[in-house]
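Missing here is one protein chain; the remaining ones are kept as they sit in the complex.
Each chain gets a letter, A and B, in the order it is written, and its residues are counted from 1.
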Amino acid sequence: MQHEASIREPLILGNKSYHQATEDICRPVEGKANKYWWAAFIISVCTMLWGMGAIAYTIGTGIGTWGLNKTVGWAWDITNFVWWIGIGHAGTLISAILLLFRQKWRLSINRSAEAMTIFAVMCAGLFPIIHMGRPWLGYWVLPLPNQFGSLWVNFNSPLLWDVFAISTYFSVSLVFWYLGLIPDLATIRDRANGLRKKIYSILSFGWKGSAKDWSRYEEVSLILAGLSTPLVLSVHTIVSMDFATSLVPGWHTTIFPPYFVAGAIFSGFAMVLTLMLIARKVLNLEDYITVQHVELMNKIIILTGSIVGIAYITEFFMAWYSQVKYEQYAFINRAFGPYFWAYWAMMTCNVITPQLFWFKKIRTSLTATFIISIFVNIGMWFERFVIIVTSLHRDYLPSSWTMYSPTWVEIGIYLGTIGLFFTLFLLFARVFPVIALSELKTILKPTSAPKKEHHG
Amino acid sequence: MDKKVIKGVFADGDMLKEAVQELNEKGITIRNVYSPFPIHGIDKLLGIKPTRLSIAAFIYGATGTSMALLMMWFMMVSDWPMNIGGKPNFTLLQNLPAFIPITFEITVLFAAHGMVITFLLVSKILPGATAYVSHPRVTDDKLVIEVEMNQSDSHEQAAQIMKLHGAEEVLA
Partner (left out) sequence: MEKKYWKGLEELRNDAEFVKHKNNEFSELLPLDEIFTTKAENSTSTNRRDFLKFMGFGIAAATLAACETPVKKAIPYVVRPEEVNPGTPNYYASTYADGHDFCSILVKTREGRPIKVDGNDLCSLTKGGTSARVQASVLSLYDSGRLKTPTINGEEAAWAKVDQQITKELSDIAVAGGKVRILSSSIISPSTKAVIAEFVAKYPTTKHVTYDAVSHSAMITANEENFGKAVLPTYAFNKAELLVSVGADFLTNWISPIENSYQYAQKRKLDESKTMSRHIQIESMLSLTGSNADTRIRIAPGDVGATLLALYNKLGGSSSAPSFDAHEEVNKVAAELAAAKGKALLVCGSNDHAHQVLTNVINVLLESYGNTIDLDNPSYIRQGRDAEMTQLVNDMQGGEVKALIMYNTNPAYTLPTSMKFEDAIKKVGLTVSFADRADETASMAKYICPDHHYLESWNDAMPRAGILTLTQPTIAPIFKTRAAQESLLKWAGNDTNYYDYMRNQWRTNTYPTLQGAGTFESFWNQSLQNGIIEMDARPATFYTLQGDLSRHITSIVGNKKSEGIALVIYEKTGLGNGNQANNPWLQELPDPVTKITWDNYLCVSPAMAKEKGLRQGNVVEVKANGQTVKAPVVVQPGLHVNTVALAVGYGRTMAGKVANNIGANAYSMVSLVNGTFQMMAAAEVNKTLDADYALASTQTHHTMMGRALLKESTLAEYKQDARAGNPPVLIPVMEDHKQVGKAPKDVTLWAEHEFPNHHWGMSIDLNSCIGCGSCVVACSAENNVPVVGKDEVMRSREMHWMRIDRYYSSDADANDLKGMETASENPKVAFQPVMCQHCNHAPCETVCPVAATTHSHDGMNQMAYNRCVGTRYCANNCPFKVRRFNWFKYSDNDQFDYNMNDDLGKMVLNPDVVVRSRGVMEKCSLCVQRIQYSKLTAKKEKRKIRDGEINTACAQSCPTKAITFGDYNDKNSKLAASTVDERSYQLLEELDVRPNVLYKTKIRNINPNQA
């Protein structure tokens, strides 16, 4: 329990009263959508529909509609999967880990960050299913008793670990997120009337905000945070094991778990920034998501970006140090082989651009941040592409070395998931408060109270 | 003989706490306190026992762990052991390394969901439950103390105390 010195610059500007906060944050939910929202929404829905079409075509015709071949069995599908999962991680991280560290500044962003987590994981979860040759039998990865008698799943397979990791991660994040929503939904309920009131009173589970509820509620949130923290780390660790436990040169690396987790946080924060910077404009929440928040997140981006950069270099060092010629070739091939452009795109976006944040000017400039956050998103996509494709396309036997290039179907599916993601996020921004209102009030200094507030 | 409830509506947590303290000293029973956000330390004043949800969570987690291990042992080792990639699956122990990730995930799954469900049940926070709204703005910016007393005795004293401590209004 720490005391907050009054000299520290406030996290929320404009010296808001509780009521103002309520007003500001409920406005997007209660008011009409502006034209930016509609424009964004329509575009997102269209891209989503295109993606759906591409998926239907794939399932109807076969994976052959993609650019894969006998040597490169995974490419965009798993690249996108890992990319989305990675993005998801920032949400949990912000709400869970920063909660444990009592970082108050998280309060302005954790709600939408968690929403982002959930939508990102939904997009991610799509890929393992549709990348199957026979997705309609996807449920076979569950340990179900079946007509074949003792035909169980293979618990040695990292892919199966994924199944459990992703589903646990998704459901727990969902619960965590919704639990946080309940009091705020109650707020909306009490401000609304008619049908809205009915709906929101169902959604708010009859929350009344009594002292006992609050004490239990806080306990639960704390423990959930405690559970989510190792969970979020485990998820990307397990995702990285899909590669680390294989014997493909360039995949078979013990550095992967930490490297992937760092990468995940890295890309996640970038995506949070991208969204927040849009949201604060569109939903005019400038007072709640301030330059200070942006700067703090940028600092985390420098940190994780640098970790990722070091990981890249370490990989190279280990390849050389291991004296395994296959490993060595895999990495030389990454940097100078046919896919060199992907490698250097990754290097520029992930290692070089974040270093610009060392300059306070850039760190605190919203435009610069926005651009760099986009760069990081691109860079992290390329990281996964580089890991997956350049490792596979030239592995052990030169006789089966090939090249890979995507078809419009794969590209369509990828854009489709982006469409899905933004569709969901925009809907979220219209029906749920994008900022954790009740939690936020704990750090507001009410104008009515002359005394300095304690954090009991 | 039924009870009478008067409500003191506050705008700030600290004032409310002071009011509560004084009411306690005067031996006036406080029925409940409602607020749009947690008031730290109020539970002590109201004598709310610390919740045991964390213990519940631990038990759920432990169940998860054992369930996971039991399932995997049954499927891979006992029911239908197969030679998969030459990996040893003769006993649970030999195969354990491969089981760790899923064991962990299922533990978390059980702990998290078990705890949350318990919480919702014990606090009667459920879909469709009708909310008791003590004050229209209790989920916005108003904090409410509900004091309970017999029909007979006057509520002046309680009202006095709450007013004194900055209650914006007192509703009988």
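Here is the rule we use: a residue touches a chain if its C-beta (ideal position, glycine included) is under 8 Å from a C-beta of that chain, and two chains touch if they have at least 3 such contacts.
Since this is a predicted model, take the numbers as computed values, not measurements.
A.B. asks: Among A:113, A:160 or A:429, single out the residue that touches the unshown chain.
C.D. replies: In the complete complex, the chain left out is touched by residue A:160.
A.B. asks: Using the definition of touch stated at the top, determine which of A:101, A:140 or A:317 touches the missing chain.
C.D. replies: A:140
A.B. asks: Who touches the missing chain here, A:45, A:132, A:303 or A:427?
C.D. replies: The missing chain is touched by A:132.
A.B. asks: Pick from A:34, A:284 or A:402: which residue touches the chain that isn't shown?
C.D. replies: Checking the options A:34, A:284 or A:402, the one contacting the hidden chain is A:402.
A.B. asks: May I ask you to list the residues on subunit B that touch the chain which is not drawn?
C.D. replies: Counting only subunit B, the missing chain is touched by 82-88, 90, 94.
A.B. asks: Using the touch rule from the top, list residues of subunit A that touch the missing partner.
C.D. replies: 61-64, 67-71, 73-74, 128, 131-135, 137-138, 140-141, 148, 151-154, 156-160, 163, 242, 245-248, 325-326, 329, 332, 392, 394-403
In this section, only the chains that are shown with their structure count from here on.
A.B. asks: Using mean CA coordinates as chain centres, what's the subunit A-subunit B distance in Å?
C.D. replies: Once rounded, the distance between the two centres reads 28 Å.
A.B. asks: Of all residues in subunit A, which touch subunit B in the complex?
C.D. replies: Result: residues 17-19, 22, 143, 150-156, 160-161, 164-165, 167-168, 171-172, 175-176, 179, 182-183, 186-187, 189-191, 201-220, 223-224, 227-228, 230-231, 234, 237-238, 241, 438-439, 441-442, 446, 448-449, 451, 453-456 of subunit A touch subunit B.
A.B. asks: Using the touch rule from the top, collect the residues of subunit B that touch subunit A in their complex.
C.D. replies: Those in contact with subunit A are residues 11-15, 32-43, 46, 48, 50-51, 53-54, 57, 71-72, 75-76, 79-80, 84-85, 87, 89, 95, 98-99, 101-102, 104-106, 108-109, 111-113, 115-116, 119-120, 122-134, 136-141.
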